[in-house]
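In what follows, a structure is listed as structure tokens, so that the remarks can point back to it.
Only one protein chain is missing; all other protein chains are in place.
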Amino acid sequence: MHLTLTDIQKANPELYLGSLHSQTVSFERLSSPQMANSKSLVFLSDLGDIKLAFERGCRAFVLASKLKEHSDLQKDAGYLFTNNVTLALARTSQKFFPDHFNMYLEGIDSTAVIHPSAQIDENVSIGAYVSIGPRVHLKKNVSIGSNTVLESDIVVETDTAIEPLVFIGRRTQIGKACTIKSNTSIGGIGFGFAHDEKGHHYQIPQSGKVILEDRVHIGAGCTIDRATFDETRIGEGTKIDNLSHIAHNTIIGKNGLFAGKFATAGSAVIGDNVVCGGRVTVTDHISICDNVQIGGLSGVSNSITKSGAYAGYPLLPIKLHLRAAASISALPQIRRDITKLFSKLGLSREDS
Amino acid sequence: MHLTLTDIQKANPELYLGSLHSQTVSFERLSSPQMANSKSLVFLSDLGDIKLAFERGCRAFVLASKLKEHSDLQKDAGYLFTNNVTLALARTSQKFFPDHFNMYLEGIDSTAVIHPSAQIDENVSIGAYVSIGPRVHLKKNVSIGSNTVLESDIVVETDTAIEPLVFIGRRTQIGKACTIKSNTSIGGIGFGFAHDEKGHHYQIPQSGKVILEDRVHIGAGCTIDRATFDETRIGEGTKIDNLSHIAHNTIIGKNGLFAGKFATAGSAVIGDNVVCGGRVTVTDHISICDNVQIGGLSGVSNSITKSGAYAGYPLLPIKLHLRAAASISALPQIRRDITKLFSKLGLSREDS
Partner (left out) sequence: MHLTLTDIQKANPELYLGSLHSQTVSFERLSSPQMANSKSLVFLSDLGDIKLAFERGCRAFVLASKLKEHSDLQKDAGYLFTNNVTLALARTSQKFFPDHFNMYLEGIDSTAVIHPSAQIDENVSIGAYVSIGPRVHLKKNVSIGSNTVLESDIVVETDTAIEPLVFIGRRTQIGKACTIKSNTSIGGIGFGFAHDEKGHHYQIPQSGKVILEDRVHIGAGCTIDRATFDETRIGEGTKIDNLSHIAHNTIIGKNGLFAGKFATAGSAVIGDNVVCGGRVTVTDHISICDNVQIGGLSGVSNSITKSGAYAGYPLLPIKLHLRAAASISALPQIRRDITKLFSKLGLSREDS
């Protein structure tokens, strides 16, 4: 496929603010500056690597609009400008260079075991060695990767892709245009036990379900447990990275972004537009309001009622956290200082 | 199914301490107060949500016995009382509303690949695309979910349920009435390497095994590695939540409860009745005595020889941990205070 910057511009006219120099430069693929060549289109938010791209022969660029007048731009190349380089990259690559999982799926593999009560709508793809249980409904354009297992009473809305080796438990509801990566388990029984006087534990059956709203992304190796009675819910547009654990009865709002190894304990309630760095843990039965950002490795053990940025364990407003964390290394010196002060004042530490 | 409180009471007479008001109220399902209706039975340890349940038309309740005389109890409803509401819920739901995984399993699916030397006892269910290797013995009432793989020389005792997409490695022994959730790996080679003078690493073959005693629960996405020589063992009645990692040669005692993302390093020895919050890490070759509770996100890097509650990293007795953690945010102020004290005393910090 040979493309020009004009093709790119036409596909997303609202994104591209103008162009510069030769618009007839053509390209065949998207590249990083490090691996670019004369057939590449490169997206850059700053000019740090543009010289390398020039040296490698690249002549087609999408750049941040602030760079439009920059003197480093060579005249024999073509440029498009945008206020949101990564969004332009996402839209352009999705249109011209899609690379989502499809496991060379065409129709329904003859080895798929599909319960007679399941309903499979048009243009659904099902890979090899898939099991589809009773009363599962797969809607238009859904694709199911090889060896994936859907238990029973499950609805998967249109355009959703489920990769191989996924387990979807009973009653799960999955919205439109979701992505569920490989080796993930959604809708299994929650970790809820009653205890008798001897300390023995008894599973509380989990008769609720998991609901993923539209455009949810669930990474690989995740676990999302169904609720004790009602629902575990992931809001519209929320993206959750690999190896995350969403415990039973957790409610997560819309458009959240949760980096790798996120974890919630049971019954946490998380608002809209919450962004978490890697390996954040949220304790059970707490709530987090909308528009909160939480730094990596943090532990949230009390409810957050005010929007803003937080980090640490215990969790603090991020500026205070950074100052406190920077003070950790001073602790040995602090102890020596206090000993010195006690000595200077003739106090013994035993007094304290 | 229409049930009355009398049916519930008869099924577990030792649990229920008495009843109040109309025992003829009937119901069809268990609910949370939030989703209850006139056909629901609701279990409550306190009265926080009972008004909501009344408003929604719910008229059947199991309540903590301390609530028996409470003035909020409406007269046109039926009540049972118990000293252990969650245990009553677990027992009642298991008897009348079971919801365990069964993948509409009936008998042995014709696609299961079963080695001729494997032994399959009566009433075993095996899903589609399962592999059962040589000398595997599945005892009465065992169920194996679709696409699960059992390597070789494995014994699974009666009434155990293994969900789909599980890998069980060679020589693993699984007790009675265990539950193993989806996408979990048990009995793989441990992470043990020898190193030569060049820093190259050589796998030490792991010729031991994993033993799960009776009534063990292993969550989804877990990994439990077999021992170098002897055994990795999970004690009777112990429950381990999703995405936990039990390293080779770890020994865990009876009736433990380990919340999500628990991890041990090699050769840890953990006693009976140990309860851990989420994301607890236990270092290699340490031991933890019986009857220990460890707060979430803690790191246990020294042996614990005294029963009690601990938290933090480094691990501290929980009260000291809470005081120390609360002081973290004061660190910047502490440093300013010390600077002030030095100034007041005419000392320079360089002196210190």
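As written, the chains take the letters A and B, and residue 1 is the first residue of each chain.
Note that in this section a contact is a pair of C-beta atoms (placed from the backbone, for glycine too) under 8 Å apart; a residue touches a chain by one contact, two chains touch by 3 or more.
The structure displayed is predicted, hence computed values, not measured ones.
Participant: Kindly state which of the options A:G188, A:G208, A:G221 or A:G271 is in contact with the chain not pictured.
Facilitator: A:G221
Participant: Out of A:K39, A:R56 or A:R91, which residue would touch the omitted chain in the full complex?
Facilitator: A:R91
Participant: In the complete assembly, which of A:K51, A:K66, A:H285 or A:R335 touches the absent chain?
Facilitator: From the options A:K51, A:K66, A:H285 or A:R335, the contact with the absent chain belongs to A:R335.
Participant: Which residue numbers on subunit B touch the omitted chain?
Facilitator: Looking at subunit B, the ones touching the missing chain are residues 113, 115, 129, 131, 133-134, 147, 149, 151-152, 165, 167, 169-170, 183-185, 188-189, 191, 193-196, 198-207, 221-223, 225, 228-230, 243, 245, 247, 261, 263, 265, 281, 283, 299, 301, 312-314, 316, 320, 323-324, 327-328, 330-331, 333-334, 336-338, 340-341, 344-345.
Participant: On subunit A, where is the contact patch with the chain that was removed from view?
Facilitator: Interface residues of subunit A facing the absent chain: 29-32, 34-35, 84, 86-91, 93-94, 97-101, 103-104, 109, 111, 127-129, 145-147, 163-165, 179, 181-183, 217, 219-221, 237, 239, 241-243, 255, 257, 259-261, 273, 277-279, 296-297, 325-326, 328-332, 334-335, 338, 341-342, 345, 347, 349, 351-352.
Note that in this section only the chains that are shown with their structure count from here on.
Participant: Report, in whole Å, the distance between the mean C-alpha point of subunit A and the mean C-alpha point of subunit B.
Facilitator: The separation of the two C-alpha centroids amounts to 26 Å.
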